[in-house]
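Only one protein chain is missing from this complex, and each of the others stays in its spot.
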Amino acid sequence: MEYLAHTLNLAFIFVVLTVSLNLILGYGGMASMAHAVFFCIGGYISAIVTLNLGCNFLIGVLMAVVATAAVGGALAAPFIRVQEEYLILFTIAFQMVVFHLMMSLYNITGGDSGIFGVPSPRLFGIVFDTPVRFLPLMTIFVIVVYYVAFKVTKSPFGRVLKGIREDERAVSSLGKNVIQFKVIVFMVGTGIAAGAGGIFAHYTQFISPAIGSLDESILIIAMVVLGGTANLWGSALGAFLLIIIPEILNFLPGASDLIVPLRGFIYGALLIIFMRFRPEGLIPEYFHLKRTERGRQKAGISSSPKVMDVGTPKAYQAEPGSEGPILEVKGLSKSFGGLKAVDDFFMGLERGKITALVGPNGCGKTTAFNLVTGFLKPDGGHIRFRDKSITNLPAHKMPQIGIARSWQDVRIFQGMTVLDNLLIARQNQSGERLIKLFAMPWQVKREEQENRKAAALYLNWVGLGEKGFEIARNLSYAEQKLLAIARLLTTEAQVLLLDEPSSGVDPNWVEQFMGIIRDLAASGKTICIVEHNLEVVRGISDTVYFMAEGRKMAQGSADELMADPKLGEIYFGV
Amino acid sequence: MLITVKNLDVGYRDKQVVFGASLNVDVGEFISLIGHNGAGKTTLLKAVCGFLKTEGGQVIYKGADITNRSPAVNVKDGLSFVHQEKSLFPNLSVLENLQLAAYAVGKAADIERRLKVVYGLFPILQERERQMADTLSGGQQKQLAVGMAILVEPELLLLDEPSLGLSPNLVKDLGGVLKEIQKMGTAILLVEQNVKMAISLAQRIYVMRTGQIILEDTHDNMMNRENLWDLF
Amino acid sequence: MSLFLLLLTRGIITGSLYALLGVSWGIIYNTTRTFHFAHGFIYTLTSYIILLFVGISVPLIPSLLFGLLAAILAGCLVEYLAYLPMRVKNASQLSIFLTAMGIMIAGQSLIHLIFGPDSRPLTGFPEHIISFGMITFTTIDLFTVVLSWLVIGLLFAFLGRTKAGMMIRAVSSNPEKATFIGIDSRKIFVLVFGIGSFLVGIAAFLSTLDKPANPHIGLGALLISFITVFLGGVGSLKGAVLGGMILGVAESLVIIVLPTEYKMMVTFFILFLVILIKPEGLMGKKNA
Partner (left out) sequence: MKKVKFIGFMVSFVFMLSISFGFSADAKEFKFGQILAMSGSGSWYGMTMERGTSIAVDEINKDGGVAGYQFAYVVEDHKSGLTTPAQNAFRKLTSIDKVPAILSSFSAPTLSIMAMAKQKNIIVFNGGASSPKLTNIPYLHNTRMLGDEILPFTLKYLWDKGYKTMATIYANQTAPISLNDAGKKYWESLGGTVVSEQMHETGATDFTSEASVIKAKNPDIILCPSTGLDVGYVIKAVRKMGIKAPVCGTEHSGDMEKVTGDASEGYLFASEFFDVNSDDPWTKSFVKAFKTKFNEDPDFYAANYYELTYILKDLVSRVAAKGGDPYDGAQLEKAIWDDPKFKSIYGGYIKFNKNGTCEKPVVLFEIKDGKPVIIKKRK
C-alpha cells in the first residue's frame, strides 16, 4: 500500500526531526527555531556529495551528519551563553539568512526548483526506490536514532544535561563544563536532523530549500511541544499527529484549497491550548516515578541497612601532607567598575583546619570566595594549590583538582533523585563522554556501579541513606542542606569552601551542622567558610581572617580578633 | 502600640528564615532591628509590610490585623517602606518619581506642600528635579528613595539598610534626617547593618540571630554594653 | 550620487514605517517583556477589517477607525485571555512565546479561511507621483512618512506628559516598586497592548494603501517590528525608532554594494551581528 507507506515514511522522517529537536530543546534547554534549516542543509550535502562523487548514499548521509554537526557546533558556541529570548531571536535570524541564501545560490542549490534526480538509496544491489521498499530502511533509521537518543539522555551524560536545566552554576561548581555539554547536545541534535535530511533527499530523489523554511521549523517545534518536551516517546506522538491530521483532511471531498489554512488553524489552536492547559505536552517527562523505579534495580543497592554500612569513606584518611598551607592566596585583587571589591588580599588554608572569613557587609568576602573557586577572574594576584598555580582556572576545573564549593542557597537539583544529585558530583565519568558512552559501554556500566557505591557511602554518612531514591524536592530544607554537603563530599575534593553553611537553618540544627563541619576537618578535609553568624565562627573556626574594604585587616583566633576594639569599630560602624 | 508583631514565621518555599519573631513599635517611636547578615531582619521587615507571605503569627497595626495585607493597601494606610535597592524608577525623573509616590496614596492634591517638606529635608533633590533618577549618585538615590517614602506622610516608616553603600559622613547625614523625620511624628522601624548608628538613633533595639529575636533592650543599656560580638 | 539620494529617500520612507512598527512592538515588549509574536496577526487583522468595511463601500477614514478599533480590541483580548493567565502561572518565556506563535498561526489561517488567499488592494487614496528632479515619490509615500512620525511623536508626548504615560514608564522601569505604590500592572499591561496594537494598526493601514493585503503579510511586519526593537536596544523606544530608520535605509542602500537578491538577508544579518556583538542593542542598557 504505497500511499500509506509513503505517509509512514514521511511521519518517520518527522519523528526523527522531532526527537532530534527534543534533544536540543527538551534536554539541552535551548529553543532552536532553525531546525528545518539543518534538515535541509543535510539533504543538500548528501545530495550534492552523492551526485558529484557518485558514492553510496550512506556515505553522503554520513558526510551530511558530520558536516552539519560541525556547522551546528560552530553556531552554538557563541550563542549558547545568551538568554532565552535572544536565543529564539538568534536562531530565527540564522533560519532566515540561510533559507534566503539557499534560495539565492541557485547554481549550487538549484534555487526554488531544487536539485532533481538525487539517486535512490541502494544497498547490496537492492534499490529502495518505492515507499514500500523504503519503509524497512526508514524503520531501521528511526530505531537507530531512538537508540542514540536514549543512550544520550538516559546516561551520566543525560544526567548532567538534566542538572544543567535545573541549575547551571551548580553543575559547573561540580566540575562539569556546562558550555561544552550544551554545544555537544546541540551538535548531536543538528547532526541527526541532517541525517534525516539526507535520507529524505534520497528517498524522494529530490531536494529543494522549501523544506528548510521557517514554517517547517515552527511545525517541528510545535510537534515537540505537543508531544511533550524531554520525552522521546512524546516526540513520536507529536510528529504523527501533525503529519496524519492534514493527510486525513486531504480526504475531505473538495476541501483541497482549505487544507493549508485548516491545518494551520488546527496546530495553531493546539499550540495555544497545550501551552495554556498542558504545557508539559501529551506525554510529560515522568522523570520521578519511572526513573527512580528503574534506578532501584540498576543501583544494586537497596535501602536496606546491610548494604548501606559500607565502611568509612576513603576521604577519611587524612592525606600525608607536605608542610605549609594547601591553598594559598597572594595579593589577590578584583574590582568592578571603579570599586575595588577585593584589594591585595592574602590568605592561606592549613591542611585539616577550618578557616573563616568574616567582616562587615561589602567587605569582599564573597568576592574573594568566588575568586578562589574560579567563578570570578582575578585582576591580579596568585592562587596556589598544592604549590601549583591555579590562578585563572575556570570554575569547572576546580573540583577536578580537589577544590569544591557549596552554595548559600543549597542549589541542589530539586527535580532529581537524591542519588542522582550525588552521582552528578563524581569527577571524570566516562559516561559523560559520548565517545566512551558508545565505544565502551561496559566500562561506563562498571564505573556507574562504583560511583553508586561511593554515593551511597556519603549519603549514609550524612544520614540520608534511607532517602536515596526520594526526589530532592521532597526533602526538608535541613535535609537538603545535608544533601548539599554529601554532594560536596562526593566530589572527593580535598578543600571545601562553604558559603554560609548555617544560613536558613533552623536554630536547633545549627549545632548539628557545626558538628558535621568539625568532623570533616577532623577527617583531614581543609575547610574555608564565609559565615555571618559569629556564634558559628567562634564555635568551629581555627583561624579567622577579618576583611574590610577588600583587604585582610587581621588574622587569628576568633577570640583574639573580637578582643580588638579597632575591628569592633569597623564591624559595628561608628 | 502602633504596630505589634506576634511570633511571626516567614520563609521562602520550604526554607524558613524567621522563627516566631515578635516586636512592637509605639506611635512616633524609633526602633532599630540589628543582627548578623542572613539573620532574617529584612525578611521580617518585608513580611510585616506584606511583601512576603507569613506562615504563622500575626501583624496588628492600629488595632487591626493586617497580616499578609498587600503592600499597596498598607502604604495607603500609612505604612511606608524603603527597599534596600530598586526602590525608585531609574528611567524617570526625580520629580516624576516623587509624583508617582504621591499618586500611590491618591493625595496628589496637596503635592506641592508635601514636595516642600521633602525638598526641605533633601535640598539636592530640588536642584536635580528634572534629572533621571539613575543619573543620581548613590547617596542622592537613597535620599530620593526616603523622600518618596515620606512623601506619603506615613505613620510608620520601615527602612531596610538605608546606609548600605554610603560613605561614613553620608551615613551621618542620613541619621540626622531620620531623626528629623521622627520629630515630624513618624514612627520608624530601622533595619541596619551599621550597628552603632542603629543603636545611637533608636529608643529601643531588637537583636536577631539565625531567625530569632534573641534580645530586646533600651538605647542606654545597648550604649553601655562593653562589646556586641556575642550578639552576632 | 543622484541614485544614492534616490535610494536614501526610499530608505527614509521605508524606515519611517519600520520605526512605527518598532515602537508598536517595543512599547509592548519593554513594558511586559512578552515576546508578542501574535503582533503580526493583529497587523493582518487590521488590514482585513479595513478592507471589509471599504468593501461594503464605507469611506476610507471610518473604515480605518473600525480597523483600529478591532486592532485595539484584539490586542487587549490576546493579553487578557492568553498571556495574563500564563504569567500568573509564571510560565516560561518559551511557552508564552509558543502561545503567541499559536495565536499568530491560527489567526492568519482563520483569515485565510474566511477571506481566501488572494491579495486584496485597498483603493480610495489619491496616488500621484511627486518628483524633484531625480527624487521621486508618491503621495502615499509622503502620507506614510508624515503619519508615521506624527503618530510616533504623539506616542512620545503621551508617555512623557500624561499620567497614564508616566505609569507605563514606571511599570516598565521597576515593576515591583510600581505595584508597591499601588499601580495595577495588569491594567497597565492591557493598556500597553491596546496602544501597541493601535500603532501596528496604523502601520498596517499605511502599507495596505501601498500594497494589497494577503493573509501572510503579518509575518514580515512582525519580524521587522521585533528586529528593530532588539537592534535599537530593549527598554528604549528611541532605540526602536533609530533601529527602524537604520534598517530601512540599510535595506535600500545595500543595493549599491550587494546583488539585490540579498536584500532580505541584510536585515537578518544585521540582527545576527548585533546579538553577537552588542546584545543589549544600540541604545539599550547592559542590564536591560
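A few notes on this one:
Letters A, B and C mark the chains as written, and numbering starts fresh at 1 in each.
FYI, a residue touches a chain if its C-beta (ideal position, glycine included) is under 8 Å from a C-beta of that chain, and two chains touch if they have at least 3 such contacts.
Just so it is clear, the structure is predicted and the values come from calculations on it, not from any experiment.
Note that the absent chain touches A, C when the full complex is taken as a whole. When the whole complex is considered, the residue among A:Thr91, A:Ser208, A:Asn451 or A:Asn533 that touches the unshown chain is A:Ser208. Residue A:Glu247 is the one among A:Glu168, A:Glu247 or A:Glu350 that touches the chain missing from this view.
Where chain C meets the chain that is not shown, the touching residues are 2-3, 6-7, 10-11, 13-14, 116-121, 123, 129, 131, 134, 136-138, 211-212, 214, 251-252, 255, 259-261, 263-264. Mapped onto chain A, the interface with the missing chain covers residues 1-4, 6-7, 10, 100, 103-104, 106, 110-114, 116-117, 129-131, 204-206, 208, 210-211, 237, 240-241, 244-245, 247-248, 250-251, 256-261, 282-283.
Criterion: only the chains that are shown with their structure count from here on.
Separation between the centroids of chain A and chain B, computed from CA atoms only, is 42 Å. Centre-to-centre separation between chain B and chain C, using Cα means, comes to 43 Å.
In chain B, there is no position where the chain touches two or more neighbouring chains simultaneously. Taken in their complex, chain C has these residues touching chain A: 35, 82, 85-86, 91-99, 101-110, 112-113, 117, 215, 219, 223, 226-227, 230, 259, 261-262, 264-265, 267-269, 271-272, 275-276, 279.
Those residues of chain B lying in contact with chain A across their complex are 14-17, 19, 36-39, 163-165, 168, 171, 193-197, 209-212, 227-230, 232.
In the complex of the two chains, the chain A residues touching chain C come out as 31, 78-79, 82, 84-86, 88-90, 92-94, 96-97, 100-101, 103-104, 214, 218, 221-222, 225, 257-258, 260-265, 267-272, 275-276, 279.
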